[in-house]
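What you see is the complex with one protein chain gone and the rest in place.
For clarity, chains are labelled A, B and C in written order, and residue numbers in each chain start from 1.
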Amino acid sequence: MELGLVGLGKMGGNMRQRIRNAGHTVVGFDHNQDISDAKDLADMVGKLTASDQPKVVWVMVPVQAIDPVITELADLLSPGDIVIDGGNSRWTDDTRRAAQLAEKDIKFVDCGVSGGVWGLENGYALMCGGENDVVATLMPIFEALKPEGDFGFVHAGKVGAGHFSKMVHNGIEYAIMQAYAEGFELLEAADIVDNVPETFESWREGTVIRSWLLDLMVNALKEDTHLDKIRGYAEDSGEGRWTVEAAIDHAVPVPAIAASLFARFASRQDDSPAMKAIAAMRNQFGGHAVKGAEDPSYATPPIKH
Amino acid sequence: MELGLVGLGKMGGNMRQRIRNAGHTVVGFDHNQDISDAKDLADMVGKLTASDQPKVVWVMVPVQAIDPVITELADLLSPGDIVIDGGNSRWTDDTRRAAQLAEKDIKFVDCGVSGGVWGLENGYALMCGGENDVVATLMPIFEALKPEGDFGFVHAGKVGAGHFSKMVHNGIEYAIMQAYAEGFELLEAADIVDNVPETFESWREGTVIRSWLLDLMVNALKEDTHLDKIRGYAEDSGEGRWTVEAAIDHAVPVPAIAASLFARFASRQDDSPAMKAIAAMRNQFGGHAVKGAEDPSYATPPIKH
Amino acid sequence: MELGLVGLGKMGGNMRQRIRNAGHTVVGFDHNQDISDAKDLADMVGKLTASDQPKVVWVMVPVQAIDPVITELADLLSPGDIVIDGGNSRWTDDTRRAAQLAEKDIKFVDCGVSGGVWGLENGYALMCGGENDVVATLMPIFEALKPEGDFGFVHAGKVGAGHFSKMVHNGIEYAIMQAYAEGFELLEAADIVDNVPETFESWREGTVIRSWLLDLMVNALKEDTHLDKIRGYAEDSGEGRWTVEAAIDHAVPVPAIAASLFARFASRQDDSPAMKAIAAMRNQFGGHAVKGAEDPSYATPPIKH
Partner (left out) sequence: MELGLVGLGKMGGNMRQRIRNAGHTVVGFDHNQDISDAKDLADMVGKLTASDQPKVVWVMVPVQAIDPVITELADLLSPGDIVIDGGNSRWTDDTRRAAQLAEKDIKFVDCGVSGGVWGLENGYALMCGGENDVVATLMPIFEALKPEGDFGFVHAGKVGAGHFSKMVHNGIEYAIMQAYAEGFELLEAADIVDNVPETFESWREGTVIRSWLLDLMVNALKEDTHLDKIRGYAEDSGEGRWTVEAAIDHAVPVPAIAASLFARFASRQDDSPAMKAIAAMRNQFGGHAVKGAEDPSYATPPIKH
């Protein structure tokens, strides 16, 4: 099968390789001409010449670039052609983009992609949304990208269902990571367990909490026993936020996922305005000393009881 | 009425004054002889000479000093005398102390005291636990300490009920403070409201959220509009912790109180071990950059959608 | 001053009364002709005849009715006239509505209103957003509505700032209510405090947690000691949700407010899908019995330790 692939960064570049490894033809385009197979989008589309299939273009670009690319593709493609958005789009944008392309009778499929830097070797988990026959047309590409074995691909529903599934996947991921993180901090703080990395490693078999994230956590602890070398500073991508917002829209309580998101927000603050307010109120009612903005902070000893 | 009062610090000293203002006799003892009325506990007890009442001693000392004082008082007092623990004791310690004193037929009352630096002027809210007749004996002292008006005193139940009530009071306080603090941070962050202190001040009448803590927050904001001068560093006393633990004992969900407690814990950390773990796992699976332990942190711009 | 007032329900009706009590002229319109002063919006606008002021119309209708009313007013009013939206609008809608009216040079002010059934007597807290001169024109109306005294009104900023402030106010309200609610549940569960209503009542003076909401809680407990007569079922309005969403937009951690919102969501579920999943997983790994969908539930005894 033949595929145009827009965006050859960390994800797209490896995906091109994995699809080619499966025997398909990929014409990739990237603004970085050193890695691009085409000089622009029109050139890329022009190089899609297979006569036995519609032109298929997979868009794998940063969120802010998706709309411009899709708008340009709408001009370059023909009725019956297919655009796949594999980026980290919000599911609510999928419907809009599908409608935009549908005006020219171009088909749209949204596809959430998981796998990170491990995807080239292990395959990418794919969650897609779209019409049945369009998804069917794309199956050779999906088969090339997904992991071997029975899992790693789902046609989750209509347009939007792919990114929605991926969003929920990431929301779950946030809370699972928070779970291990809280356990790590408690083990480190308690001074009862001598060897925290070995304890995490022992959990890799026979326990209820064995998982791929646990394996990664063990890798990290082997490199840096107490994680002394890195800061407790965690970015968040849109999916965690959108998960909480979608939950609010549907009146679904998501306390663990929200807690995980808020912990990341807090990790990026040099000082917490909310905690300034707490300190200020305590000072007002109790005469509790406040710390000046320039005071060094220090850990408080635990209260024993 | 005549009262021995052990501990003349920020709380005890003002309480002595307020009780005296009501016309009662107070013999205070403190290790600081400059403010003490007696040279030691024995001397204080010796100076309690009223013949128409049992000797009554109010203990108002830091948590770690309570047991030694009570043990000494057990030797100095006689059957029928009364000890009041007005400190920040855990309610579970009250029963034990009551039993210790009961061996000598000395009575025990626990009394949670709220009021802070405002108590001398406005009165102290009192929540006490103990036997009906013992509490009845103490009412003149309680009347002297409590605020004027109909409220501010409760005989909550048997021994322990006073400190339990005070503990729950403080747990509620944690979450109310957190509520204002979160609202403050959001108003500051959003850059929509021009004058956050005025907004808080406007809430003092007519709103659902008017309260004494709001008044204090307004005071603090008048002194320091953006709370620039103080750090977001908040201590916690035992009561917030005990509230969550008591809730766990009784299978009561307390998500807001627990969140408030955890926010204080986090405020005292220079770096979060849990967030180190999050950063480490993200780096492992996605190649996301981590920040070195020495990197300056910076605020992340909000994701727009 | 002269005012058109659209919507004479529980809020609007009382507001008409309070504004009239202050000596102003109000022409009210409501679909319920029994209480309406005009037969339709056009009739209402026609009855605004003061020559020394622009026509001023306060819209106090349910959220879904605001856009139709504003669209109709845009046709009925003239350049320089003023529309106030006093409803529970999302602040993000204010900008859009202001722009719609600005096309005809009609001015727009958004005003969050707090006070509920107590507003007629005590006054309404008002948080408004808009241009300085427009707000200045409206001050006589705001003065009539707001509580006596120094507080209860703020011009928070540009258009949108009023509803944003009111939204944050409500978010804070959610968490304060949750604070008292958690404390109540713990006191009820612990079986240590004999008289929970008296304990709450005692907190009305001298404590850190005295507030208007506490007063209301005491009223409720006096009517129904254990709240046996009502279900633990709590609606939420949009403001709580929007507060969490605004916090997410600005990367502000709001764990207590979010917990309060989620607790309300959960209170409305007959059965929790999430907890079905927990039960299912426990059954899978541990052979823990699950309860059939039709089994009666029962409270679990606390684990003692």
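The definition used in the following text is that a contact is a pair of C-beta atoms (placed from the backbone, for glycine too) under 8 Å apart; a residue touches a chain by one contact, two chains touch by 3 or more.
All values reported here derive from a predicted model rather than from experimental measurement.
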Contact set of the excluded chain (shown chains only): A, B, C
Among C:22, C:74 or C:216, the residue in touch with the chain that has been omitted: C:216
Option touching the unshown chain, where A:10, A:24, A:104 or A:169 are the choices: A:169
Absent-chain interface as seen on chain A, which is shown: 91, 114-116, 119, 122-127, 146-147, 149-154, 156-158, 160-161, 164-165, 168-176, 178-180, 182-183, 185-187, 189-190, 192-195, 198-199, 201-214, 243, 246-247, 249-257, 259-260, 262-263, 299-300, 302-305
Residues from chain C at the interface with the omitted partner, ascending: 10, 90, 116-118, 177-178, 180-182, 184-185, 188-189, 212-213, 216-217, 219-221, 224, 227-235, 237-238, 241-242, 255, 259, 263-264, 266-288, 290-293, 295, 297-300, 303, 305
Sites on chain B contacted by the missing partner chain, in the whole complex: 208, 236, 241, 244-245, 248, 251-255, 258-259, 261-263, 265-266, 268, 272, 274, 285
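Rule of thumb we're sticking to: only the chains that are shown with their structure count from here on.
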Centre-most chain [mean C-alpha coordinates]: C
Equivalent interface positions on chain B and chain C, same or different at half: same
Intercentroid distance (Cα basis), chain B paired with chain A, Å: 44
Centre-to-centre distance between chain C and chain A (centres being mean Cα positions), rounded to whole Å: 36
Touching two or more other chains - residues of chain B: 116, 178, 180, 182, 185, 189, 213, 255, 259, 263, 299-300, 303, 305
